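Complex shown without one protein chain; remaining protein chains in place.
So, chain A:
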Amino acid sequence: MTTRTPWRPVALLAGLVLLTSACGGTTKSDVQQQQSSAPAGSASSAASSAAADPNAPLKQGLKIAFLPKQVNNPYFTIADKGGVDAAGEFGGEGKEVGPSDASASSQVSYINTLIQQKQDAIVISANDPNAVVPALKQARAAGIKVVSYDSDTAPEGRDIFVNQASAEDLGRTEVQLLAKQLGNKGKIAILSATPNATNQNTWIEFMKDELSKPEYKDMELVKVAYGNDDDQKSFTETQGLLRSYPDLAGIISPTTVGIAAAARYLSDSPYKGKVKLTGLGTPNQLRKFVKDGTIEAFELWNPADLGYLASYAAAALASGQTTGAEGETFKAGKLGTYTVGAKGEVLLGKPTVFDKSNIDDFDF
C-alpha cells in the first residue's frame, strides 16, 4: 500500500489532463486525435515527441507484460507464449501475469503493480472495456505503452488494438463454412456463450446479416441457444436443440467451449455426421472429432500468432517505430509488416480453416 502512494498525485494529475482532453466528444477523428495527443500530455513520457520511424531498431531489453483475461485459460496460455517467444526474438523480456477469474474488476490491481514495476509495455486482453481504462491511463501517463489484444479496451485506454480477426470476417465465414457443408439449405441454430458476451453477439449479428443474402434463402436460423461457456450447459443445450428441432441441419458454435461440448454430444449420438457442426475451436481440442467425422471443418485464428504480433506491436511502440496512428507501419518478425488501421487497430488476418487435410499441421 505504501509503495503505491507516491504515484497517486502524478496519476491523478495525468488522469485529469486526459479527462479534460477527452471531454470534447467521441467522433472517430477525435479518438484518433486523443491517441496521438495523450502521451504528449503526460509529464513523464520519454518517447512521446518522437515521430514514428518505421525503420527504427527495436530497443533491447524491453520489459513486456502480458495481462490476459485470466491465467489458466489454455487459449491465453498459447497466445501469451507466442508473445513471450516474440520478446525473446527481439531481445526483450516477456512475462505473463493476471487474475484467475475473468471478472471486470480483477485486472486493475495487476495494472497498478505493473506500473510500479516500470514495465515498458503492457499487452492486455480486457475483461471489461471500461473498467480497466482509468488504470491504463495511469500506465500511459507513466510512459508505458499499452497494446490490447483479443478483447479491446475503450480506445483511450490503449495505443494499439491487435484484432485477431475482424468480427465481420468471423461472422460471415462461419456461415459460409456451414452453408458449403449443407449445400446452402436447411435449418440451422447457433450455440453461443453467454447471452451478453460482446464478441459472440457481434459475430452473431454478422451471421444474421450474411444469412439475409439471397444465396442463403433456403437456410433458416431457428434459434440462438446459450451454453454459458459451461460444458454441462452447452451439452444440455445441444440436446435441447436436436430435440426441439428434429430436422435441424447444422449448428454454428462461435465459442471453443460450446463447440467442444456440442461435438462430444454429436459424436456419441445418432446425429453424428448428419447434423453439421462448425464454429470456432482449437485444433487440439477438436482433432478427435474432425478425424471421426463429427466435424468437417471449423476455423480460428492462430492464438500464438496473435500474441506474437501483439508483442511486436508493443515493442514497436516502445521503440518509436510507430505511435499507433493510422497508416503507420511496423515490422512483426516472421509475420511481416503490418499497417495500423483506423482507431489504432491492427488486424492479424483472415481466420484459418481447419479440416482433415491440415489439422495435423497445427499444435495448439
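Convention: a contact is a pair of C-beta atoms (placed from the backbone, for glycine too) under 8 Å apart; a residue touches a chain by one contact, two chains touch by 3 or more; residues count from 1.
FYI, contacts and distances are computed from a predicted model.
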Chain excluded from display, named as in UniProt, from "Polysulfide reductase NrfD", "Autoinducer 2 import system permease protein LsrC", "FecR protein domain-containing protein" or "Aldehyde dehydrogenase family protein": "Autoinducer 2 import system permease protein LsrC"
Candidate in contact with the missing chain, chosen from A:Y149, A:Y226 or A:F330: A:Y226
Absent-chain contact - pick from A:K95, A:R264 or A:K343: A:R264
Option touching the unshown chain, where A:N199, A:Q285 or A:N302 are the choices: A:Q285
For chain A, residues in touch with the removed chain: 71-74, 76-77, 100, 195, 223-226, 231-233, 235-237, 239-241, 243-244, 246, 257, 260-261, 264, 268-270, 284-289, 291
